[in-house]
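A single protein chain has been omitted; all remaining protein chains appear in their positions.
Order of writing sets the labels: A, B and C. Residues in every chain begin at 1.
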Amino acid sequence: MKKFMNAAETMVAESVEGFVRAHEEFVVFGADRQFVRRRHLVPGKAAIISGGGAGHEPMHVGFVGRGMLDAACVGHIFTSPTPGQILNAIEDVDTGAGCLLVVKNYDGDLMNFEMAAEMASSRHRIEMVIVSDDIETASTNDGRGRRGIAGTVIVERLLGAAAENGMALADLKTLAAGLASRVRSMGVALTGVTVPHTRRSTFSLGPEEIEMGVGIHGEPGRSREPFSNADTIVRHLSEVVFNEVAPVSDKALLFVNGLGGTPPAELYLAYNVAHRFMQGHGLQIARSLVGTYASSLDMQGLSISLALLRDEEFTLWDSPVATAALRWGC
Amino acid sequence: MKKFMNAAETMVAESVEGFVRAHEEFVVFGADRQFVRRRHLVPGKAAIISGGGAGHEPMHVGFVGRGMLDAACVGHIFTSPTPGQILNAIEDVDTGAGCLLVVKNYDGDLMNFEMAAEMASSRHRIEMVIVSDDIETASTNDGRGRRGIAGTVIVERLLGAAAENGMALADLKTLAAGLASRVRSMGVALTGVTVPHTRRSTFSLGPEEIEMGVGIHGEPGRSREPFSNADTIVRHLSEVVFNEVAPVSDKALLFVNGLGGTPPAELYLAYNVAHRFMQGHGLQIARSLVGTYASSLDMQGLSISLALLRDEEFTLWDSPVATAALRWGC
Amino acid sequence: MQIGVTQLQDMFGAIAEAMRREKERLCELDGVIGDADHGIAMEIGFSAAATTVAALDPAASDPTTVFNSAAKSFLSAVGASSGPLYATAFMRAGSSVKGKPILSDDDMVDAFEAMANGIKDRGKADPGDKTMIDAWVPATAAARSARLAGKPLGQCLSAALEAAVEGAEATKDMIAAKGRSSRLGERVIGHMDPGAASAVVLIEAILRTFDA
Partner (left out) sequence: MQIGVTQLQDMFGAIAEAMRREKERLCELDGVIGDADHGIAMEIGFSAAATTVAALDPAASDPTTVFNSAAKSFLSAVGASSGPLYATAFMRAGSSVKGKPILSDDDMVDAFEAMANGIKDRGKADPGDKTMIDAWVPATAAARSARLAGKPLGQCLSAALEAAVEGAEATKDMIAAKGRSSRLGERVIGHMDPGAASAVVLIEAILRTFDA
């Protein structure tokens, strides 16, 4: 395990420190470095807070800034932040219009954000949005097994844009609920990852194996498959997300997300395959996103996310955003 | 070698096609897909063309757009584009103010761009800028061994901004000459890379070895060293670039570039180390860039680039840029 | 039995020590079906709790203070799933013995049951979902019925441990419906749930504290 790190215990703190130093234009540390927040809050705007384990960079710290998040809380690697961190972020960035917590669907994240929400509820209006864009599990068919993965980026962007436009807390919650069935993602891993403090690979793959349906925590996925070419792999991912997304529109945002160790050239090649597939199935790909936005340490792999959006949602997508990882229009 | 690809022969073409599809807002293919150019040329502006082998994405295609390049020519993996490709790009994007060719210092690139310049010279005003930001070689001390690596991104950005502001061809050449001694980079690899069509790793590293001073073509570097922690590795890189850059200013742009397989969290951790080092040596880090901009296939590794800029160059850096890989101000 | 602040301090010390010892095994179990960090979470959480609790002045504290301090420090040390689960468990235990300076055997069984209920309420898992609940629910049921049969605390905890071991063992045959492993379907069969395994470690450490 060769990584650019000094010690497992300090690696998250050092990395987040580097992030904040590199992007002082957009962000500052909150008190005691418990969270990262926007440099300039917008009084009266509903605050949006997200967070989760480290190891998914640039998610979520890279999305803090105008048009997206107000604060992000970072836990240990692949581990939810604590209720204390989240509570502190709420106290700091809620300027009176209440606070929307965007949580990826993992028990750990859910429970920690819920506790924070309970602790804050006497002094703040809090709503919670649970992102579960992952594809359905083979075993349980009630959606409980759907995790929050790369599609979270899309949800956070749209909510952030709407909040920036002045949308009220309750309406943000409605917007998120409307998105839930229209954003679907599925990932594939060519390699497992080694969590530095455990020094163990959570799963390991032979030279001719891949893991289909992985999340972003190095946990095993839906099935182990033989390695094959990009057409086969990416068409499979595309087909599953295409089949599971609610077909309310034929205008789509197509997002190819790198899991940390996959270079841009391969992501673009995969985008090409997915784009052909979606077009061939009658979708108009109106917007694209290709890059490493929701990673899983240095995993070689990627995910395909498909979001079928309404025109006003594309307008939100296009509105100005100024964060470390996503930036346009300003 | 597990990569997202179909066949070595088609991988570059498929990847560039995916790139163009994903960024139709900024770019279109030139005739016969020989190059990628801006969707909207600016008549009367000096044209800036770069190019080189594939495998360095997003360089250079990701820098085509407003405030940066007019066209980029892509060769096979790690192989210069041909004079024909470059000539076609010149013919297409020179709107009358002449054409600046930005070339990384490799014999192959140099000779191919030179031949194109010779072939175009009867009908176009052509200037050529050779970027050699790499650190000095141990053996030759005349600078001939200095390759063009990640610092090329900085040079292309500043030239592109100046051209967008209306700077004439001759002045662009002068600007580039002034930058030459003030941009320095050094890379380190934790792993070698496998070039798909050769299916061989150009060098391979044991679990406790790293290669210092690597370029971006998987060629071996300055020396093989024992793997150590990020502080040791990154401080070493920082020290060498600090010592080799011409000390004309104490205001710097610090750039940590990922080589393809290194995740954002590690790049930020490295940025933190380099930032401390530079500050400790009296530099003011006025701007930062952290990310995978000049890659070497899926190599795990990074480079540190330091650019000591003048105030008017920082103004150029900050001016609007709208490309797939760098975007701000618009 | 008469249980005061000092005994509870010992209890958290014993749990922390047991988690330190079992850390690797718990991580390994979590590595098979989860993200390989459960041992770390439990070790960090319980050493934080034990340290905070040990710093309390027995003369100026009561059992509720001990449980609440443990909950808070566990929670701020560990995110993960185990953080809110055990923090809620200890907060409930604290509430269940509110106002009592010294705990009887009945009080301890009440506290023990409150812990299990806290975990259930926080995690919303049902028995059979392949979580720590599958150790905790049978364990508290066993402790309760032993106590109803008039057994002293030590024997109640022995019964609880035996039931927890069985419950943890039974998770091997379950398909997970909660937690990180819930997407793995059939693939988790044959592997013990790490949270159930750590519940056994915890209950054993409690037993050892009060059986001496």
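Note that in this section a contact is a pair of C-beta atoms (placed from the backbone, for glycine too) under 8 Å apart; a residue touches a chain by one contact, two chains touch by 3 or more.
Just so it is clear, the model here is predicted, and its values are computed rather than measured.
Taking every chain of the complex into account, the chain not shown here touches B. Of the options B:Met11, B:Val27, B:Val195 or B:Ala252, the residue whose C-beta touches the omitted chain is B:Val195.
Considering B:Arg21, B:His60 or B:His76, the position touching the chain not shown turns out to be B:His76 (whole complex).
For the chain left out of this panel, the touching residue among B:Gly18, B:Gly98, B:Gly221 or B:Gly301 is B:Gly221.
Only one of the listed residues, B:Gly18, B:Gly53, B:Gly160 or B:Gly260, touches the absent chain: B:Gly53. If you put the missing chain back, the residues of subunit B touching it would be 53, 75-85, 106-108, 111-112, 114-115, 134, 137-140, 144-145, 147, 195, 197-198, 200, 202, 213, 215, 217-222.
In this section, only the chains that are shown with their structure count from here on.
Note on chain placement: the centre of subunit A and the centre of subunit C lie 32 Å apart, centres being C-alpha means. Centre-to-centre, using mean CA coordinates, subunit B is 55 Å away from subunit C. Centroids built from CA atoms put subunit B at 29 Å from subunit A.
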